[in-house]
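Partial complex: the chains shown occupy the same locations as in the complete assembly.
Chain lettering (A and B) follows the sequence in which the chains are written, and residue indices restart at 1 in each chain.
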């Protein structure tokens, strides 16, 4: 039956080497694995180098971080994410990412947007999965990786 | 077993008269039914009067609208929401609510935040479930309704 076929669902595998990491400056890297724009879902993998810092932001949905190498932390907390660390960030949480060691690998599984905040806690900008995807695709092209097959939809 | 008891889950009913509507200006009203801050979930019921308008905003998560009386629309679309209308707003959608008839009742089932936009499409402010809840609780107290038992958590 047509409806059954339409609804048939397959698990999708993306091997570690299938999608390129693009350079986002100073040897820090980004790979966008999956974006469901209508759900607000975006899943990325980053490689950070020591000293890399992400602007303070508040999340509008829950976020999870899975770290597989290196070391990074939030300026607001003492704990350090290392290989094997699990991090849960509820919607509404605010923090400033700082990378502590080179070659830090993290998967971020995110819902909603990052509301970037300036020094006074005012909204400076908003970044979401669609924006991240467009940036990733543009950098892939600019850096000679062509058009990667990100899971979108 | 203790764990089983902790995990036992009950359906929670909120009757139509259980929580107050607060006046948010000009006879327009708000009731906050449920907020899960960590999920970014917020569910409200509004009563709008003809001419009421909500600032243009973009959603960071999906939203659904269930209309039970009156008439309202988005300035960007032709269709009009009336009793029985179902509305699905994917994350990333942008629109400007306008109420067309008095006594328009709508349930909004929302994930994420409203990114309010100014005339140039720049971010003017951000509203989410926690902010809506705080406003609702403050108005309940100011308008003599005490502390209502919103589902939170």
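One rule holds for everything that comes next: a residue touches a chain if its C-beta (ideal position, glycine included) is under 8 Å from a C-beta of that chain, and two chains touch if they have at least 3 such contacts.
Keep in mind that what you see is a predicted model, and the values were worked out from it rather than measured.
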Practice task
Going from the 2 copies shown, figure out how many the entire complex holds in this file.
Solution key: 4
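Methods note: only the chains that are shown with their structure count from here on.
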Handout entry: Distance between the centres, which are taken as Cα means, of subunit B and subunit A, whole angstrom
Key = 29
Fill in the blank from the handout: Per the touch rule, the subunit B residues reaching subunit A in their complex are 37-40, 60-62, 90-92, 111-113, 115, 123, 125-126, 128, 130
